[in-house]
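Report on the structure given below.
Note that this complex is displayed minus one protein chain, with the remaining chains in position.
Up next is chain A:
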Amino acid sequence: MSTSTTPVSATPETDAARPTLAEKTTLTLAEKIWRDHLVKKGEDGTPDLLYIDLHLVHEVTSPQAFDGLRLADRPVRRLDLTIATEDHNTPTLAIDKPIADLTSRTQIETLRRNAEEFGVRLHSLGDVEQGIVHVVGPQLGLTMPGITVVCGDSHTSTHGAFGAMAFGIGTSEVEHVLATQTLPLKPFKTMAINVEGTLKPGVTAKDVILAVIAKIGTGGGQGYVLEYRGSAIRQLSMEGRMTICNMSIEAGARAGMVAPDDTTFEYLKGRPHAPSGADWDEAVEYWRTLPTDEGAAFDAEVFLDADELEPFVTWGTNPGQGVSLSQSVPDPEAITDANERAAAERALEYMDLEAGTPMKEIPVDAVFMGSCTNSRIEDLRAFASVIEGRTKAEHVRVMVVPGSARVRLEAEAEGLDKVFLDFGAEWRFAGCSMCLGMNPDQLAPGERCASTSNRNFEGRQGKGGRTHLVSPLVAAATAVRGTLSSPSDLEA
């Protein structure tokens, strides 16, 4: 499906051999943002100290960080650059009732106590701004070009869609940012992912990123920040760009980004926290300087032909194990690398699949439409456009989970809820839900799911559950037919 690749360097050159940003005359988008956030340049092998513009907090990776602050008697340095919401544990039904799972309830109550004690703005369950942290930030207009964003969640890469440098951090780093608003970091290497051409109808951002991951592998982006470039990327909406940047981590890259352009500015303008008046003009002027300079060198480049891409689907237990939907389950025997072959054999056993089975003949028990990858209004519209006027396959359970309370309201204002309910789908409240099954939304052992989420790891959606990653369009067509399908498989 793809054309040429510049090999991803297997042995990274030593840091000492790399020119510093100050020595370079042309810079990439990532390098410009790095340069403009440098509090202190590292010397003699020490990392740079980078300023963080926006820190998003949720209930799962923060309790131990707040505990650390308390023990050291440290305040949150910049409450005005910090915002919290509840998403991973929250129920998607009966949200007005106390959370039934006691440990989930404790974790959420802990966040509420910490937010109160330290003074952090928290959008709790029931608040119109509650939702998946990576949906809430952009929706509020807090995510903008040229900023640094962190969150104790690997899918923070989502925010890179705005031309921001955004990456996931661990709990120790959450504490570090709360205390200092900075992070000590070694510069990332840069990789250009060039996607030129025009996507065929029915082929979406999700298919692009699944194809990218299948091409460079789950470790291909380690140590890099990815910049998605090319005409196919420029044509994408902000929602599509967020879907792509979201899954950068699935290729091993901590961050993925798209240069800001008029699409970005249009999306942002007028949002509650977006700059306004003279600040807006100053911001746009700066943002227009951010795209990678002509002639700037990337450490690695990958090329994909958008015209050749088809709807993509995973067959295995990591997001790199994917094929075009029109293809069959691959044969591990044909894989030369011993580790990859062993992984494929294990994956087929876990997924209960036979090599050679056409992907489109695989029946599913459930369809999950949601997650920080695909739960924005455009995703819900895409899903609704396929199912409208149809009924779901009888045996398939279909769950539609909006990314935020506001997306839910927006969908209802457009009447999408009625389309979902008429189809036989469940229309839920906002949260991470079945993407990782920390709340009651889980697969039963052995159940197979077509999911618009981001990870098909063993047990990710529930112990023993089997996940096929797909786009909202493929999820919708699959919900109609009951086997993995694309909209073109549906009768008119």
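Heads up, the rule we're going with is that contacts are C-beta pairs under 8 Å (C-beta built on N, C-alpha and C of every residue); 3 or more make two chains touch, one makes a residue touch a chain; residues count from 1.
Keep in mind that, in the parts below, contacts and distances are computed from a predicted model.
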{"item": "Omitted chain (choose from \"ABC transmembrane type-1 domain-containing protein\", \"3-isopropylmalate dehydratase small subunit\", \"3-oxoacyl-[acyl-carrier-protein] reductase\" or \"ATP synthase subunit a\") - UniProt protein name", "value": "\"3-isopropylmalate dehydratase small subunit\""}
{"item": "Which residue of A:L29, A:L125, A:L142 or A:A430 touches the chain not shown here", "value": "A:L142"}
{"item": "Of A:E31, A:D53, A:D299 or A:D379, the one touching the omitted chain in the full complex", "value": "A:D53"}
{"item": "Contact residue for the chain not shown (choose from A:P91, A:G131, A:G223 or A:P487)", "value": "A:G223"}
{"item": "Contact with the hidden chain (one of A:L27, A:I83, A:I209 or A:L380)", "value": "A:I83"}
{"item": "Chain A, residues in touch with the chain not shown (by the definition above)", "value": "39-40, 45-47, 49, 51, 53-54, 60-61, 63-64, 67, 72, 74-76, 78-83, 88-89, 101, 103-104, 106-107, 110, 115-116, 119-122, 141-144, 147, 152-154, 168-173, 175-176, 179-182, 184, 186, 218-219, 222-223, 249-250, 252-254, 273, 275, 279-280, 282-283, 286, 318, 339-340, 342-343, 346, 436-438, 455, 457-460, 463"}
